[in-house]
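As you look at this complex, bear in mind that one protein chain is not there, while each of the others sits in place.
A and B are the chain letters, set down in written order, and residue numbers restart from 1 in every chain.
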Amino acid sequence: MLKYILKRLILLIFTLFLVITATFFLMQIMPGTPFNNPKLTPEMIAQLNKAYGLDLPLWHQYLNYMINATHGDFGTSFQYQNQSVGMLIGQRLPISAQLGAQALVIGVIAGLFMGAISARNKNNKIDGTLGVVSTLGISVPSFILAIILLYLFGFKWPLFPVSGWGDSFSESVLPTIALAVGPAAIVTRFVRSEMIEALSSDYVQLARAKGLSEKEIVNKHAYRNSMIPVLTLIGPMAAGLLTGSTLIENIFSIPGIGQQFVSSIPTKDFPVIMGTTIVYALMLMVMILITDILTAIVDPRVRLQ
Amino acid sequence: MSNPILKVENLHVNFNTYAGTVKAIRDVSFDLNEGETLAIVGESGSGKSVTTKTLMGLNAKNASIPDNSRLLFKDKNLLALTEEEWQHVRGNEIAMIFQDPMTSLDPTMKIGHQIAEPLVKHRGISEKEALARALELMKGVGIPDAEEHINDYPHQWSGGMRQRAVIAIALAADPEILIADEPTTALDVTIQAQILNLMKKLQKESNSSIIFITHDLGVVAGMADRVAVMYAGKIVEYGTVDEIFFNPQHPYTWGLLNSMPTTDTEEGSLQAIPGTPPDLLEPPLGDAFAPRNVYALAIDSREEPPFFKVSDTHYAATWLLDERAPKVTPPKQILTRWAHWQELQGQEA
Partner (left out) sequence: MAANTEDFVIVGAKSSDANEHIAKPALSFWQDAWRRLKLNKLAVVSMWFLIFILGFAIVSNIFVTQNDANSFDSDNVGKYKNLPPKSGLPIPGWNGKIKEPGATESTDPYANSNVKKNYLFGTDTIGRSLGKRVIVGLRISLLVAISATLIDLLIGVSYGVFSGWKGGTIDVVMQRIIEIMSSVPNLIVVTMIGLLLGSGVTSIIIAIALTGWLSMARQVRNMTLSLKERDYVLAAKSLGESSTKIAIKHLIPNMAGTIIVQIMMTVPNAIMFEAVLSAINLGVKPPTASLGSLISDAQSMLQFYPYQILIPSAVLVLISLAFILLGDGLRDAFDPRASED
């Protein structure tokens, strides 16, 4: 087990290294420069380039970046001078993570319930209704849902604040719902199909032949067997949610990492873009690793090696 | 004469499908005596599994059974049971062994717990007591070092061992009837023999009745007391195992016997029955086997043959047994069997 985790960690670091390298060189070939303010004189630009180490040869810049990165130093923002990328991300990531965690918990729990109910009522009215709801849930992108929620409960019936973060819990209600519906719908559909498959499996047939009631069968056999594959779905989902939704943060003016990422694009704030990329990739990989470890713990068939 | 513990009377099972009604079981009747093993044989698709599922009340949702069908288990009509009453019967009075041991155990539950489950359910004993009993059952079905393996998961076991576990599950609550639906089909030949021996041994110990389903007459010989041959949703011939093996009367039974390898089979004489079973959406008029039967009579295509009595225990549904029918000469191998039958009769007399 430990050996496996170690192996995966090494692979993770290697992948991260590839991602950083790729982004670094991609940034180099990006058209345009961050210092394009017409008021800047060539001397000032040269000075800035020197300050950010942009006058060094490329391999030197790369080496510097890599060495600094191992210390957790991802450079200084072009856009907000004197602010380190690490600090900028450090301020904003927790906000995104809190919002994402709320949405994840609500979405997954709702999805587990609805999926199980749906499967047990296969092909009747309840299943049909939940089917419509969950299909709608995956067809409506979160940003459109956010817009609808904002319009209905922000403007038409102003029950919740339309923007902001950190002053009260009510500010997080609409963005949380907007973010949670998609995952809830995905989990519902997934659990439903896994559960239906489990309920038509041979081992459930054997459980029926033992004389167990349908309820006992679901609780003792079908649930556990259909939860295991759900885990693999939740890992990447968690990574996506915890790293913040660019659009939702934009719509509700939430100062999260996603919003920062968006604002760094038109200003060509390369250090921030790179830092965010690394955080996103790292988060995704860590979540997948955690998922795999959890799966191995829950599923006796999986042996880590 | 022992008395029947189970009587199946005029069983019909229909499945509603998009294309129409599949008449999977068409008027099947048989008895099962206490302590006996009844084998039901037939090609795949003849309705064996549907019969067993009906006996467990586990048919697919699109199945329908007409009211005049009756399944009398100790004089109680199973077809009238509620779902709750069925749960009391399943695993407790009638238990089942499935075909594929690789898929019939829950991959995420310890085997010991899976064996204990019917005990907790039907005997109302604690989990701990049930596990202790499960351990005994595991030893009883020949699992070596059972103590060490009670907490294993199915994937750690071979197919043969898993099938032993499935048998232990079936036997856990001491059922009166054990239904085994092709219990050895998925196993290696050597393992097959072990499992069959085990079942025979266990039956002797518990005096339960077994309905043994197979498409392979070869495994029937050592296992069954009586045999029913099924074709296209009907029983076409039934009798004691000797009667079916050495005095078969139905051309379909001849075909099955000829397609079965035996120790003294001549090389090249093995023959599968040509053709395919009929479509049960529209079962043919008359004898369903007629289109594949080289001995088919003109009447077969019009009128269904009734059961003709061969002996008190042996009946066959073929017009060839009608007094008006011409005497036909069955294939050579069957004649050999008949000759053997004459010898047996001679010895008895």
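The rule we apply is simple: a residue touches a chain if its C-beta (ideal position, glycine included) is under 8 Å from a C-beta of that chain, and two chains touch if they have at least 3 such contacts.
Predicted, not measured: the structure shown is a model, and the values here were computed from it.
Although one chain is not drawn, the whole complex shows that of A:15, A:168 or A:219 it is A:15 that touches it.
Contact with the omitted chain, checked across A:77, A:176 or A:277, is made by A:277. Only one of the listed residues, B:144, B:274 or B:346, touches the absent chain: B:274. Mapped onto subunit A, the footprint of the missing chain covers residues 15, 18-19, 23, 26, 29-31, 135-136, 138-141, 143-144, 147-148, 150-151, 155, 200, 239-240, 243, 246-247, 250-251, 261-262, 265-266, 268, 273, 277, 280-281, 284-285, 288. Touching the omitted chain from subunit B are residues 18, 60-62, 274-276, 278-279, 281, 284, 290-303, 319, 322, 324-326, 328.
FYI, only the chains that are shown with their structure count from here on.
One finds 55 Å separating the Cα centroids of subunit A and subunit B. Subunit A meets subunit B in the complex at residues 201-203, 205-213, 216, 220-221, 224-225, 228, 298-301. Here subunit B touches subunit A in the complex through residues 56, 58, 84, 86-92, 95-96, 98, 100, 103-109, 117-118, 121-122, 153, 155, 166, 169-170, 173, going by the rule given at the top.
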